[in-house]
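If you scroll down you'll find the structure; I have some questions about it.
Here the complex is missing a single protein chain, while all its other protein chains stay put.
Order as written gives the chain letters A and B; numbering starts at 1 within each chain.
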Amino acid sequence: MHPLSLYFHFVKLRIRSQMEYRLSFIVELFAQASISVIDFFMIALLFNRFKQLAGWSLWEVGFLYGMIGICFAVAEMIGRGFDAFERNIVRGDFDTILIRPLGTFYQVFANEFLLRRLGRIAQALVVLLIANSQLSVQWSLTKVGYLLISLMSGTCFFIGLFVIAATSCFWTVQSIEVINIFTHGGVFMGSYPFSIYRWWFRHFFTFIIPLACVNYFPALFLLGKIESLGVSPIGVQLAPFAGFLFLGIAMLFWRWGVLHYQSTGH
Amino acid sequence: MSSQTTKVRAAVVGLGWRRFKCRDRMKSLYLTFHVYLAFARKSFQKQMQYRVANLAGLTTNFFFLLVQVFVYIAFYKASTEPQPLSIDDIITYFVLCQASLMLMPLWGGREIADTIKNGSVALQLTKPVDFQTYWFVDECGRAYYYLFMRGLPTFLISNIFFKVTIPQQPSVLLAFAVSMVLAIFMSAAITITIFSTAFWTLDTTGISGIAASVITFFSGMLVPIALWPEWLAHIARWLPFEGLIDVPFSIYLGKLTGIEIWIAIGKQMAWCLFFIGFGRVLLNRGFSRLVIQGG
Partner (left out) sequence: MIEVNDLSKDFKVYHHRKGFFGSFVNLFSRKHRIVQAVDKVSFTVARGEMVGYLGPNGAGKSTTIKMLTGILVPSSGSVTVNGYIPHRQRKENAKHIGVVFGQRSHLWFDLPVQESFELLQRIYRIPEAAYRQNVEAFEELLNLGDFFRTPVRQLSLGQRMRADIAAALLHNPDVLFLDEPTIGLDVVAKARIRQFIQRINTERQVTVVLTTHDLDDVEKLCKRVILIDNARLRFDGELTALRRLLSTERLLSVDYAEDYPDVSIPSAHIVYQEGARVQYRFSPEEISAADLIGTILRKFRIVDVSIQEPDIEDLIKTVYEDNLMLERKLTEPVSGDM
């Protein structure tokens, strides 16, 4: 298990260097959490006035919100290397990665670890737990496993987006900022049930950018709302695998992109 | 240390001195204005290099707007009770929100903190330019860039896709324009205040992050204050941040009329002055700290 133990060694080093500035770390953790608390509070305000959204209660939406929030924050924490890949290219650090006897994807992945996303993860987890306590979900071992797979799949989905943006740096140097639509925008739209969106919007975010597959469909299944949808339950149950597939495609794109790397200077 | 200290102190004292000593005040004011106008123009041009980023930002703005509109339409569909804002009002409100997102005190200021952190603030103090005014003007230049390069396109494109209401009375438009300018001024003053904390903390990310969440919340950027529960709206009315978003847009939507407009604009002005004054106190404290520590 050499790659795995090496990965944890990298993470350990990263965490240690981030803890050097302890005060600013704690303040930022707090800032992160406060932003996201307000975020959810706003949704609560709307429910306070309007009571329900397309047949979803506040805590059902909270369940969606918690899931997508965890996925995104974890992706940001562990996938930071791709999220911040632009400066690797700008500074020429990618040369260093290429002279090491390890895969490029592995190295970029292992190189960074953003511990301060813990604040956001904690907030999203709390919302998810409260939502669960307010709802009467019949938990079984299968359902817990399914939830965990969905969360992993969602995380993979967001990392896949980071990878695609990072790969684009091989051509454009600057990361394509439009990816924000799918990352931050994805979290925003994923916090609400997909049924409120127009059909073309829904289809785009199901089949091309499989956001619905890692969040909305799994939540439908877990909250027992499939019947209301008229979609085959098998399709819904298999949906989370789209996240893994998405990351796989992103990785292929990465491998192809690396071949087009033009190091700085001649 | 001492020579640098004296220099800085001389500059600080000199600035105050110059201001009172001027005989031909009108002429000096005019000249000063010219200098700062040049700074504002420079700041405007500085933003030009981020054109591609701006284009991407425009797309992102529009996407968020789209989702917001979907969400509110769904909420309004389910509700039978009368609401203080119609769905058309809401759409217009969020179009304006996304259009003026870059004018908020959430984006700029990093440069101010850097100036303070890397010590070039001492150099700036030796110049015959007021530190706060300089950055105020710089922030305004940035804001006007985004007003025209981000705000206007967002607004125009939105008109194609959504039903955006446009006020018919010229007086409303005039009041809105005044209120918007005040919002930009307040945003600049707040930004300087936030980042002048760099004198005390090495890293302003945390403080600016917390400030950002308070501003986002209480400005009404996420949910119009009219839709908030009474008790919370009450708190917001007593805070300055509604002046950034909710006040100008409520004027635009015609939700404030007659004397209410004047009160709202008066409040904006008062808060503006407050932040300028507060920022000045903070900066002066910071400068004296600088003098004591010798940079």
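Here is the rule we go by: a residue touches a chain if its C-beta (ideal position, glycine included) is under 8 Å from a C-beta of that chain, and two chains touch if they have at least 3 such contacts.
On a predicted model such as this, the values are computed, not experimentally measured, just so you know.
J.: Looking at A:G92, A:G145, A:G224 or A:G248, which makes contact with the chain not pictured?
T.: Touching the chain that is not displayed is residue A:G92.
J.: Which of B:L31, B:V52 or B:A270 sits in contact with the chain that's absent?
T.: Answering carefully, the residue with contact to the hidden chain is B:V52.
J.: Would you mind spotting which of A:L23, A:A44, A:L102 or A:L129 touches the chain that isn't drawn?
T.: Among A:L23, A:A44, A:L102 or A:L129, only A:L102 touches the chain that is not shown.
J.: Identify the residues of chain A touching the omitted chain, counting contacts across the whole complex.
T.: Looking at chain A, the ones touching the missing chain are residues 2, 6, 9-10, 13, 17, 91-93, 95-96, 98-103, 259, 261-263, 265-266.
The rule we apply is simple: only the chains that are shown with their structure count from here on.
J.: Per the centroid of Cα atoms for each chain, what is the distance between chain A and chain B, given in Å?
T.: Using C-alpha averages as centres, the distance is 31 Å.
J.: In the complex, go through chain A and note every residue touching chain B.
T.: Checking each residue of chain A against chain B gives 21, 24, 26-28, 30-32, 34-35, 37-39, 41-42, 45-46, 48-54, 174, 176-178, 180-181, 184-185, 188-189, 192, 196-198, 201.
J.: Which part of chain B faces chain A closely enough to touch in the complex?
T.: Touching chain A from chain B are residues 52-53, 56-57, 59-60, 63-64, 66-67, 70-71, 73-79, 83, 201-203, 205-210, 212-213, 216-217, 222-223, 227-229, 232.
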